[in-house]
Structure formats: C-alpha cells, structure tokens
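Here the complex is missing a single protein chain, while all its other protein chains stay put.
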Amino acid sequence: MDIKLQIEEANKKVTEIFTKARPIWTKIEPAIDAIPGMTANKILVAGPPIKIEDITIPVRNAVCGAAVHDGLAATKEEAWKKVESGEIVIDSAQNYNCGCSATMATSASMPVIVCEDKVYGGVGYAPIHPGNSPKVLRWGYYDEEIEAHLQFFRDTYGSALNEAVQLAGGIDVVNVLARTAGMGDENHNRLFASSMFLDLQLMEYLPDITNPKKDEVIKELAVNDRFMLHVLMAAVEAVTAAAKKVPYSTVMVGMGGNGVEFGIQVAATGNKWYTAEAPLILGSLLNPTYTIDDMLPYLGDSCVTEVYGLGGMAAVSAPAYVRMTGGTLEDAKERTDRARTVSLGEHSFNQVPWDDFKGSPVAIDVRKVVALNTLPISHGGSGLKKGGQAGAGSCELPLDCFKEALRGVAAEVAPQEV
Amino acid sequence: MSTFVKIEKNIYIDSLETLFATTVLNDQPGINMGYIGMCNSTFRSVIEDIGLMTSEIADCTENDYVIVADAESENAFDAAVAEVNKNMEVKSGGNKVAEYDTQEAALAAHDEVNLVHIAVPGDCALEEAKKALNAGKHICVFSNNVPFEDEREMKELAREKGLLCMGPDCGVANINGAALVLSSITNRGPFGVVGASGTGIQHVAAIIHEGGSGVTQTIGVGGNDLKDPIGGISMLMGLDALNEDPNTKYIVVISRKPGEKTLPVICEKLKSINKPKVVLFMGCEREIVEATGSIWAENLDDCGIKALQLIGVDYDLGDDAELDAIAEKAIEGMAPEQKYLRGGYSGGTYMDEAMHAMYDEIGDVWSNCPLNKDYQLADSYKSVENTVIDYGEEEFTLGRPHPAIDPSIRKPAVLREASDPEVAVICLDYILTPPGHPDPVGYLVPDIKEAQEMADKRGGKLVFISSVLGTTADIQDIRKQEQELRDAGVIVCKSNAKAAKLAAKIIRLKGERDNG
Partner (left out) sequence: MANTSKIQELFNSELIVLNVGPKSFSTALDDQGYKTVQVNWKPIAGGDAEMQKLLGILGY
C-alpha cells in the first residue's frame, strides 16, 4: 500500500484511540508489581532520557531521596554515587507508560495509580499526587519529614485508596472529565472541579474501607485540589500505550521536559524521543523575588495531559487559568484554535459553551505543526533551579523537536526515499 | 551610527507588508538605512549587500521576522520600530475579521464564502486554488509567475466544476460591485467587461464610470489566458457568463491579440454572442474583429469611448490641437540643453501604450522593455536620451509588491531623472485602488517639488505630466489626486495615452525650436 495512504489510515486509527478510549482507574499497586520492566534498582523520572551529569539539581535531590526511601542507599551522597556508577538506573518514565510530573522520581516501592483502557487494551501508570505542599519530592526536596510522608503513602494512603477504588469497581476517568466539562478546568494546571468530582466518587466508598487510618486518608485526599492530575496522567498513559503501537502514524503520543531538553514521541516510532532545547514556562511567579534566571526550563511529564488534548490545547475551557498566564479570553480561544489547526480529532466530552460548544482538539499531527509552522501552546508549572516551584504559565512547544520528529518518522516509514 | 536589530521568532509576514514597512522605517528620523523582512535567503543577501548583517541575524531561520537598521541611537531605532508597528496595525485594519491559518480551517468554519481570493507566491497558487475549487468556490488569483501547467490545471478544474477562475496574474476584477485585487471602485451599470489586461479593464471601466454609467462585472482572466498553452479557458467562460447575465446589456473585451490557435476559438464565441460588444485586441487586424460582429476598438481610450457610444454618451478626451497649445506653452523657459523625456510607469500596459503614442511624434524611445529591441536599455537604473521605464518589471519588483501598492519602488526615479540637466519632461502614471497607497500623488509631491527646484537653479524648467487611473468612487478620489498634481505644477491629462502624446509633442517642438 502507498505510504501516504498508510499514514492516513494510521492517523485515523490513533485519532480514534484518543477519542474513543475509556481509561478506568482500576487500582493502586507498588511500581515494581505494576509496571512491566520496573526493577528494584530503577528510578523513573520525567522527560526524554538525559545524561547523568546533566540531571538538574532538583531532580537529583528527588532521585537520591527516592533511592534512600527505597533502601538503595543510606544517604543521598551514596545514592548519587550509585547513580553515577550505574548501580542505580535512571530512565524516562514515559518509556514505561508512566508519567512523572515535575521533578518526581518513581522508585520500585512507591504506590502507583494504574489505569486500564478496556477498549484498546493500554495500561498506564503514575505515582500519587503528593498534595499542595511545596516541600515534596515532586519539587526536588527530600528530608525526614518528606520521608515520613512517602512512608505514609507507601504503607497507608496507597492501599487505602486502592481499597476504595476496588469497592467502586474502578473509576471511569473520561466520565469525570465529561461530568465536569464547562466548570472552568483545563485539566493540566487547573483541576479543581475534576478533583472534587473524583473525590465524590471515592467518598462513597472510603467509609467502608478496612484501613484503620481511614480518617487520615480522607484528610489527605480532601486538602488536595489537584489530586486528579496524576490519575489523569495514568489515564493518558493508558491511551498513549495503545497509540504507540500504531505504525506509520504521525500523531504525537508523548511529551515532556527534563529541565534541559524538551522531547516528544510520535506513534510511528513509539518510545523514540525527539528533542530540542527546553523552553521556559512564563506567566506568574509564586514569589516576587524570583526572576527568570532562577527558573528551570520545561520540566515534567504532566504535559502528557496535553498530548490528550487538555491543558493548553483546551485553554478555552479555563479562561481563569489563561488569565494567570497573562492572557485574555481571546488568547484562550486563540490557544485552542492553534491546537485545532494542527489536530486531527476533537473530544466530544469537552464541548465548551463559550466556544460555540466545539470540542477541544486532540491528536496533534507533527506534519501539520511543521508544515503550518503553528506551535501548540502548553500550560505548565515551572521549577526553580535550586528546587521548589517557581510559578505557572505557558509556553510554545519548540519547533525543532517537531522537525526532528519528521526526520525520524520519514527515516522509519520511508527509508528508501529519505 | 550603529546597527540595531529586532527579531520576532516564528511569525510570517508577507513581503507585501514587510517592504511597505521598510519604506516606513527608512522615513523615520535617525534612521540612516534599514531593512525589514522574513529572514530568508533573499533577505540575507540584501542585508549582506547593505552591510547590516549581524551574528544575531545570521542565527535566524526563515521563520523569523527581522527589523534591522543603521541608526543614530537605540532610542531612534526603538521609536522607528514603534512607528513601523503602528503603521502595520493601521494597515491591518481595526475591524474584527475572522482569521485562520489555513484555507481548510477557514472554509470549514465559513461555508458561506463564495469567492476565494488567492495572493500567495506563484508556485504555491495551484494548491490553494484546488482547495477552493474542490470546495465549490469561485476563485480570483492575484499570484503571478504561476507556471503554465499549473494555470491550465486550475482552469480546467474550474471549467469542469462550472466555477469562475479569474487570473492567475489577475490584476483587476469587480464582482457584484466589489473592487477586488487592484481594481478601482466603479459604479454599477449595464457593461460587462472581460479582459486579460488588468490596467486595460480598469482604464475602460473608469471611462465608463466617468461617462456616468457603470459595470455589472469586470472579469480579469490574467495575462496568459489567451495564449495558446491556456487557450482562453477563462475568457470563454467569462463571455458565456456575461452573455447569460440578464443585467449585462453590453460586453467589452480587452486583450492583446490572442494566440494563433486561440484567436479563432475566441472569435467563434464572439460570433455566438448577440449582445452588443466592443472588442479591443491590441495588435490584431481590424477585419478579424469586425468579422465577429463586434465593434472594433483601436486602443484603450477608443474602447472606452465606443462603449459609451452604445448608450448614447459622447465622451470627449480632447483633440491634438489642445495638446499642441499646451506643448507650445510648456517649452517656454526651458534651458537649451533640455531635450529629452523620461517616463516612469507602474505597469507594462500603460508603458506600451505610451511608447506607441510617443512613436508618432519622436520615434522609438529607450526602455527596459522597448517596442524595438535596438532600444533596450543596458541598465534600468541609467536612462539615456528619451527613456521610459516599467517599474512593474522584475528588476524592480522581485519579491516586492506592485508599484500601485508600494509607490516607494518608483520614488527614487524622480530625483534620479531630474538630476540629468538634459531632461525636459517627466511622465508619471498613478493608479488608484483600495489596497493601494492612500495618497499616491501626495507621496511623490515633495520629490516633484525638489526636482522642479533643481531645474530652476540650473536656469531651466522641468515639466511634469501625469494621468491618474481611478474613479471618483475610489477612496483616494481621482479628483483630489488630480488637484494635488495641479497644485504641484504638474500638467494633468485625461488619459495615459494623452499624457504620453503631450510629452512627446513637447520634445518634438523643443527640438524643432532649438534647431531653428
């Protein structure tokens, strides 16, 4: 068959996967049990693969913290030596259908959210969102207090939530998005409504769980208005897991930053990364003394939500968040229109009343991005070089990684023509 | 002076806008020399040439928009950039127009569109044309340099779908009263015009408007339509459409003589049309035209006059005696060495017409596109003896808009020609159109005045002669433009041919007087 037709068919298939998949949050399990390929000495981090010596300070702190937490080393210093020697292996989470937001490091013992898409068979993973405190592994910190929190997650919180999810018979993530559509979330950086609705689903079953510390569990859950994010990341990974198996497709199926480079993945070449210099996420800063020089370039996998057509792609859904990034309602529409220009499908579950009930665009075709020189805008939180969150905002995805992707896909599907 | 640069990454601004912006930039105080454009290879070679290349620009890609200038100070540069931006905002209009990145997206959201206007580089025109035609939309293609095979493909597709394809290289079209591309705004009336020459259509339509009548539609088919590789596909459809249109009572056809194989096909079609029709085929034998049952026109003025005669309007362009009288007065006060004319034209149709008009008085004139090959200028920037230049030719417009939109292309010519003490007369045409300069005459008046002063100081007199192509309905208003010319001491003629004729008469008369 003609390559062009094969690409067209494949893109239709991936668009169908993106729009018709129904990822269900089915359980929480330790990473080592849940994630194929996970080993006791492995730690997963965000973004494209990175050389050990290039790993940013906050990620290094998180990695060392995770290693100590898992007993791979006694101290952070020892942990780093083992990383340098290769005894502890660092790898890109998305290569395992796992999403690690910001500086998060996922080690073998950590509980991960498991989402299963029963329609196309993909399974995705993400660690549990640690809450709104800035002092977390997820923002590059590790100390005794954080270790205690990690242990609570490992020994109590994860298994308790798992019990509730089991009692609920699984939670349909697309249903949560659909029921909260029009409530002002773009579901990458603003997830108030979806987090609350997700909590409601769990609340019905939490009183019935057997865990003796269920009061603490409910308190932990109730104060986290961004809890939905990591559930959603696992759900998206379940969807992209199936999309990554469709050869010939030029649709983007993964993206993330490691603080140095920003990378994307394309269905046709699965887990291959195409990278460019990571952009800065500009918008609002959490502390007026912070400057651009304090900021880390794009870091984290939470933008996999955008691969699934949320966040910046669905900017028009969340005018209030766009305002925080320095934009207006017009800008919000423009961001979604930009995404629409380079996308192949739209989410019927997220029809936006003030955008003529149009669905938010999904399935970005890397060909369109390069051909039209139209760069999707991503929303995101930004990190500080020294650790911690700098702020939140938006940025254009870098053109160079899309160009690199075209080279890679062409070499894969039409080697004789390149 | 030092070099300042402003770069905007990942945007695209058409050369039409950037070159006009360059003009604005160079008019700003404190700017020695500046240039604006997308950082493509053409842009790079220009700024290398003028010595404004910097390492910052060297690192740019073709997706980056660059403003660079040799300026007095950073403040002067910033102020100039602000002025450029302000100007571009004004040009882009305050109205809220729905905007899209692609034709597909625009048509998906606006199925009510019935005509797609295409102004993209020539090698990209076919793709955009096909998108429009396949969506069932009529097209008007302004793009030039479209390959013959592309033109044929889009026209065959249009014919198959029963859609109107105006252009490529369509300079003028008025549809349902709207002045498209570079047309004049023209009153509506009983005349349907179809032609291959944009200036020709605009000229005849303007005479019809001036004569108190108007047009139903004017259909520009593009300069190549009647050549044999295309075979007049659009002309034939245009004729059928005007013939069927109940509002069109009279038909006017304007073209150079069609190609050898195309001519008989067009003549057959003309024969089948029963509406009264005036046909101007420049360079074609009168009998061939008349054999089709059409009224033969000799030139553009004659074509307009004969059209108006169909509705009983007598349109007077004046006679030769009037011009002789003006010429007689014009040579008074000229210095003995003043003996040549120089012409600066915005397009080939008017320059050709001028050269023909001049020929009767003074014979061949030098040109960058002469009637007689022996009079080919070696350098378009160095006029000799009697010279006329078409500023719409490639050496001036490569990558730049038509002189009717960007009068800066022709601007340097005024003082360049005036600095030659042997020059007695300078002829300039002006074209009015909605996308054009808001005051093309006013734009050149300071240079015209300076040129007149230069001649005065040398003890001579420099005569400027002009005609304005446009109507009273045009935004620039032909009457206002003509008055501005007269106020600047310019002789204003009723048509381009008359202006050229007068210029040549002055040169002939001056020569006769000087030689006793």
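A few remarks follow.
Going in written order, the chains are labelled A and B, and every chain counts its residues from 1.
Please note the rule applied: contacts are C-beta pairs under 8 Å (C-beta built on N, C-alpha and C of every residue); 3 or more make two chains touch, one makes a residue touch a chain.
The model shown is predicted, which means the values in this text are computed figures rather than measured ones.
Taking every chain of the complex into account, the chain not shown here touches A, B. The chain that is not drawn here is touched, among residues B:36, B:126 or B:175, by B:175. Residue B:216 is the one among B:216, B:262 or B:495 that touches the chain not shown. Screening B:112, B:287, B:332 or B:374 for touch with the missing chain picks out B:112.
Screening A:89, A:292, A:320 or A:418 for touch with the missing chain picks out A:418. Residues 12, 14, 16-17, 40, 61-63, 91-93, 95, 97-103, 105-107, 109-110, 112-121, 124, 128, 132, 136-138, 142-143, 159, 161-164, 175-181, 185, 216-217, 236-237, 240-241, 244-245, 247, 272, 405, 433-435, 475 of subunit B touch the missing chain (whole complex, contact as defined above). Touching the omitted chain from subunit A are residues 3-5, 7-8, 250, 367-368, 370-373, 403, 406-407, 409-410, 413-414, 417-418.
Here is the rule we go by: only the chains that are shown with their structure count from here on.
Rounded to whole angstrom units, the spacing between the C-alpha centres of subunit A and subunit B is 56. Residues of subunit B touching subunit A in their complex: 10, 12, 63, 100-102, 105. Contact residues on subunit A toward subunit B in their complex (touch as defined above): 338, 340-341, 372-375, 396, 399.
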